[in-house]
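All protein chains but one are shown in place.
The first chain written gets the first letter, and so on, giving A, B and C; residue counts start at 1 in each chain.
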Amino acid sequence: MFYRETGQYKTTYAADMAVFPILQDRIALGLMLLAVAVGVPLFAMLFPATGNYFLQVIMIPFLIFALAAIGLNILTGYTGLMSLGSGAFMGVGAFACYKLTTIFPDVPIVIWVVVSGVFSCLVGVLFGLPSLRIKGFYLAVATLAAQFFLQWCFVRIPWLFNYNASGAIEVPERTLFGLAVTGANATPLARYFVVLAVVAGMTWVASNLIHGRIGRSWMAVRDMDIAAQLMGIQLLPAKLLAFAVSSFYCGVAGAMMVFFWYATGAEPEVFSIRQSFFVLSMIIIGGLGSLVGSFFGAALIYIMPIVLGAIANWSGAPISAATIEHLRVMLTGALIIFFLIVEPHGLARLWQIAKQKLRIWPFPY
Amino acid sequence: MTHHRSDDIAPGDILLAVENVSLAFGGVKAITEVSFDIRKGEIRAIIGPNGAGKTSMLNVINGFYNPNEGRITFAGRTRPRMKPYEAASQGIARTFQNVALFKGMSTLDNIMAGRTLKMRRNFFWQALRHGPALDEEIEHRKFCEEIIDFLEIEHIRKTPVGKLPYGLQKRVELGRALAMEPTLLLLDEPMAGMNLEEKEDMSRFVIDVNNHYGTTIALIEHDIGVVMDLSDRIVVLEYGRKIADGTPAEVKSDQKVIDAYLGVAH
Amino acid sequence: MDILYKIFIDPFMQMGAAPDLLVQALWEGLVGGVLYALIALGFVLIFKASGVFNFAQGIMMVFAALTLVGLYEWMARHGVPAPAAIALVLTIGVMYVLAVSIEKFVLRPLVNQPDIILFMATFGLTFVLVGLGELIFGGEPKQMITEQLWLPKGSIDMKILGGLVSLQKIDIAAAVIASAMVAGLAVFFQSTRIGRALRAVADDHQAALSVGISLNQIWVIVWFTAGIVALATGIMWGARSDVSFALEIIALKALPVLILGGFTSIPGAIVGGLIIGVGEKLGEFYWGPLLGGGIESWLAYFIALAFLLFRPQGLFGEKIIERI
Partner (left out) sequence: MKIRTLALATAAGVALATALPVAASAQDAIYVPLFTYRTGAFAGSGIPIANGMSDYLNMLNERDGGIGGVKLLIEECETGYDTKKGVECYEQVKGKNPVITSPYSTGITLQLIPKAAVDKIPMLSMAYGLSASADGNIFPWIFNPPATYWDGASVFIKHVADKEGGLDKLKGKKIGLIHLDAPFGKEPITLLEKLAKDYGFELKLYPVAAAEMQNQSALWLGVRRDRPDWIYLQGWGAMNPTAVKEAAKVNFPMEKLVGVWWAGGDDDARAGADQAKGYKSLSFHAAGAEFPVIKDIQKFVVEKGKSQVDKAKVGENLYNRGVYNSMLIAEAIRNAQKITGKKAVTGEDVRRGMESLEISEARLKELGMEGFAAPVKISCSDHNGHHKVYVASWDGQKWTKGSDWMEPMKDKVRPLLEEAAKDYADKNAGWPKRTEACDKAS
């Protein structure tokens, strides 16, 4: 009833090309941003105990994983290149950021977090080179090579972790405007703001890229690479660009994960193949080739188990933590299959359908 | 409205020359020593029975296959080997026998994809999608909207092409090729699988394109009637060899062509 | 100069100096390769018949082995006679039920979906099997019941080449069983009605349908066969260490094997497995120390990648000509 676009005439192409052409959508986006930028922090300040838990366990990791999912989605969802190495690219970002901030401690950490993406981007391009000759599932093996090789480097090159006896990244305290944003003294709120700003900014950029020439050429390569060449799109540069942007996003997500979520330290095992699978399952459930889907997927895959655990806890059912975990794993798998059967394009597509229904409600069509 | 890079070639002059081209896959010969030319501004048909090498010929022209022998001169430039995207940047566009649209994208995006080569704003501006990048996007959007109007597909502008009926898909594919503002447009069976009404529409579009944009067209088509009506000149292939070349009237009366089509034993 | 010597000369000097170790390394590589090949084999079967890139093949191996041992332990505890044999039969039954369920609940609803969707579905299947396996049998690693299954133990030690070459009997058994299995499959494909039907499906789904073969049945049979192969692999690998879900990561090594062998070639899976197995063992043993060792985790992928750059279609795959 309220969700109608009738009467909203677009008089310019610019208006028609907007990412959110419908007024209600823009209002909702504004409210949403207001909620996450003002509402959530306010809540966290009013109820610090639950608020901090909410920020640290739900919001911060959710945003970071959503960013990683966007990264992988650019490669796999938009360009159609299967990758099982996103975990390692996240690792490259994390280690790059650690090196940078320990070599140049005075530069604001946020800058290094973003710059670390550049390193991950370079490594991504390197491992993307075989995509010239290798297609489809075969390419997945090239990314597995990246995954295992990079993980080996994280353990084996002590220079990467500054020869720490712990063999891990030990996050030093860094401040922004005099406020600690990394390390044990950084409040979840401070870290949340940084993460939110980076994720919001990078999501905006991703949306811009996807809705323009570059996004079209990625999707063209995905949908029909032969025809794409006839449009004058060169396959290798297009694919490498996808690898570059994707790894950049994953790298920044990885750096943020260690610096703004874990905030104190992380061992190389964090960036194992399991991390890659984790992010991959997010984009499958959320929807391949959808930015919104990346957020949905991250929410479902990351937050769902926590909710399940909480429900089990709260209900007081005599189920052991291990059983919950087993059920959770099974449920994740079952959900993946279920969503693929009901809607192969993931939650994002279901969301669109729901919106369509809402638009014509109360009429069936 | 067109600004071809081959402006120096006057209408009626030779735009594309195929000389002694041969192509083989493994031991199988697809094309054997075929020569013909396409003049600027004409509609040139390539016909022949199934397996005559017509599609292979188009693939050679736009660089998918490199001929084993012979050479191809386009707009005065002879090329030994070429990649499809180079052909695209020289002004050769193409539609496919089995529609090769970007199925996950909308009609508009498909046609906009045809503008890729004309868009110049770099990655940085694209990432911001403001200022020059947005202006450019709008400028090209205008161009594409003209094509959409021209092809009468306004109503499906935002529909993912995978969901469109076949006839419309063919039209979108033509639109995408037109968006490239090609000098030479290759159409591979643009009317295959269409009913009479759709064929008439499509014929009208082909003629309009030729008239309105002055685009040179080479087309493959099985419907002899359509071919005779549309084309200025026809080249006939059989088993990879050229058996006839000339105006519709000449070809129609050629004995070899009649034999080939009626299946007289050789 | 020194580094060149270490890379290009020294390893070969070592091989010459201790030929017994070289033979041993080759043997270990072959055995490892046979196991990789078996995982790849199950994979190829499914890919050939249904075009599904079955990511869950590795997990099926663990799941099968876990079921076998879990059932055995349960029955042994409850005093059931001949628990090993019954457990083996029951496990085969479980693999059949699994195949039927997968066909019914995963493949059938997803018929005609793009390959990537089916791949993703098997990715989901992986999680289901991990969760289910741990839920039923617990997360503790289990001992493979090698002796109870009449598999030999001990080793054959040969004093040759100025040293000792030791062949584990269980490894020999693995090689024999693998060969028997491949031979059996070959016979099955060549001379049984179902086998011919399977090949028909692999060539052309439509054609298979038109001669009256039910695709659903075929899928059940293929997944069941792959399940049996998985069980055999699980037993062998379980005997080498133990049965636990940690094996899942090792199963990923089947992917480079497939890359080498091609996704549709059974001989390819075998040869690819052996190349990867021998390649990574020799690489780790002779060249690994140059990098401080432990390079086995990524070497196989690099070997496959190197091959791929020269032969994108794999060793036995046909050259792909792109049709437009």
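Simple rule for what comes next: a residue touches a chain if its C-beta (ideal position, glycine included) is under 8 Å from a C-beta of that chain, and two chains touch if they have at least 3 such contacts.
Predicted model, so just to flag it, every value in this text is computed and none were measured.
Contacts of the undisplayed chain with visible chains (whole complex): A, C.
For the chain missing from the display, the contacting residue among A:Val36, A:Val110 or A:Leu129 is A:Val36, taking the whole complex into account.
When you scan A:Tyr9, A:Trp159 or A:Trp314 for touch with the missing chain, the hit is A:Trp314. Of the listed positions C:Tyr72, C:Trp237, C:Phe263 or C:Phe302, the one in contact with the omitted chain in the full complex is C:Trp237. Residues touching the missing chain, restricted to subunit C, are 14, 18, 21, 24-25, 28, 31-32, 134, 138-141, 143, 153, 155, 166, 168, 237, 240-242, 244-250, 252, 280-281, 284-285, 288-289, 292-294, 296-297 (touch as defined at the top). In the full complex, subunit A contacts the hidden chain through residues 20, 25, 28-29, 31-32, 35-36, 39-40, 43, 47, 49-54, 56-59, 61, 102, 105, 148, 151-152, 155-156, 162, 164-168, 170-173, 183-185, 261-262, 264-270, 272-274, 292, 295-296, 299, 303, 306-307, 310, 313-314, 320-322, 324-326, 329, 351, 355.
Definition applied: only the chains that are shown with their structure count from here on.
Nearest to the overall CA centre, using the mean of each chain's CA atoms, is chain A. Top-ranked chain pair, ordered by C-beta pairs in contact, is A-C. One simple way to say how far apart two chains are is to compare their mean CA positions; for subunit A and subunit B this gives 41 Å. Centre-to-centre separation of subunit B and subunit C, using mean CA positions: 48 Å. Across the assembly, subunit A contributes residues 226 that each touch 2 or more other chains. Residues of subunit B found to touch two or more other chains are 64, 96, 100.
Only residues 53, 105-106, 109-110, 113-117, 119-121, 123-132, 134-135, 139, 249, 252, 255-256, 259, 263, 291-292, 294-295, 297-298, 301-302, 304-305, 308-309, 312, 322, 324 of subunit C touch subunit A when the two sit together in their complex. Against subunit C, the residues of subunit A that register as touching in their complex are 80, 82, 130, 133-138, 140-142, 144-145, 148-149, 151-152, 156, 226, 273, 277, 280-281, 284, 288, 322-323, 326-337, 340-341, 344.
Across the complex, subunit B meets subunit A through its residues 62, 64, 83-85, 87-89, 93-94, 96, 100-105, 109, 112-117, 119, 121, 123, 126-129, 133-134, 137-138, 141-142, 145, 176, 180.
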